[in-house]
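A single protein chain has been omitted from the complex, and every remaining protein chain is retained in its original position.
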Amino acid sequence: MTSNASINQRLTDMGLVLPTPPEPVACYVPAVISAGHIHVSGQIPLKDGQLMATGPVPTKVTIEQAQAAARQCAINAIAVLAGCVDGDLDRIQQIVRLGVFVQCEAGFADQPIVANGASELIGDLFGASGRHARAAVGVNALPLNATVEVELMARFA
Amino acid sequence: MTSNASINQRLTDMGLVLPTPPEPVACYVPAVISAGHIHVSGQIPLKDGQLMATGPVPTKVTIEQAQAAARQCAINAIAVLAGCVDGDLDRIQQIVRLGVFVQCEAGFADQPIVANGASELIGDLFGASGRHARAAVGVNALPLNATVEVELMARFA
Partner (left out) sequence: MTSNASINQRLTDMGLVLPTPPEPVACYVPAVISAGHIHVSGQIPLKDGQLMATGPVPTKVTIEQAQAAARQCAINAIAVLAGCVDGDLDRIQQIVRLGVFVQCEAGFADQPIVANGASELIGDLFGASGRHARAAVGVNALPLNATVEVELMARFA
């Protein structure tokens, strides 16, 4: 048993149920595997078919709501990862990089706090294997008016 | 003949003529090869030396015009790829990831439709090898006031 050999159990312990990963839409797909890495497309905070948060922080969405949305983006990204490794998340060796885009008003400065919603979920779930590089930025608009979008790269075996 | 062995022919069939890839500008270059992957710098919708679309969607540029601009960004990125494989696009094994930035008004929600202009061109040209991961986001400004910027990563042999 490696130090990483209990991710699926931890998922259960954390009460997380992964959604069915989205279907490929035409030529653009939820994830591509290349050279031992999984590149997950930008995920928005869909939960049970609904966006958890739309519009900019902090005028339409609070920082706390945006954090929860970032966490949901991460859950959706992990569901895509799971689909790439036959559901066995112990095969994920390292979460390498997160790109976090936060829809916000001009001059909003707390993208890192919002992005922590995604980063902490990943840290809690994957432990040392979940320690990732990150670029978090603000933007004025996102697909379907989502408040947060998260893309992810991971190495797997 | 592999399933991927006709990209240059398909290019011709689709009536696409690749532009000359841009010259390196100082220390920043159109593409870098590392570990079997080509990383293409962000491409803007230059065609015959002119930007096809400038300013934000949807106030200054329609979604359809922005789609065409995204398609042109993809053509320019493919021209850079071609330059990295001695013009033989059959050596491209997989388009791995697209980053698509759409200059738009705050709250604009149709970045995926705009980005499909790039994704569909790549799918039409490369087939299964063209199925890519993607992050599409909105931004308030882009280089030279371009409406779209597309960066790309691909694996090659």
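Chains here go by letter, A and B, matching the order in which they are written, and residues are numbered from 1 within each.
Keep in mind that, in the parts below, a contact is a pair of C-beta atoms (placed from the backbone, for glycine too) under 8 Å apart; a residue touches a chain by one contact, two chains touch by 3 or more.
All values derive from a computational prediction rather than experimental measurement.
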Candidates A:33, A:96 or A:144 - the one touching the absent chain: A:96
Residue touching the undisplayed chain, where the options are B:21, B:56 or B:117: B:56
Options A:21, A:42 or A:138, residue touching the unrepresented chain: A:138
Contact residue for the chain not shown (choose from A:47, A:60 or A:155): A:155
Residues in subunit A touching the chain absent from view: 35-37, 94, 96-98, 102, 104-112, 115-116, 119-120, 122-124, 130-140, 153, 155
Contact set of subunit B toward the excluded chain (per top definition): 24, 26-32, 34-35, 39-42, 55-56, 99, 101, 103, 106, 139-145, 149, 151
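Just so we're on the same page, only the chains that are shown with their structure count from here on.
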Distance from the mean Cα position of subunit B to that of subunit A, given in whole angstrom: 25
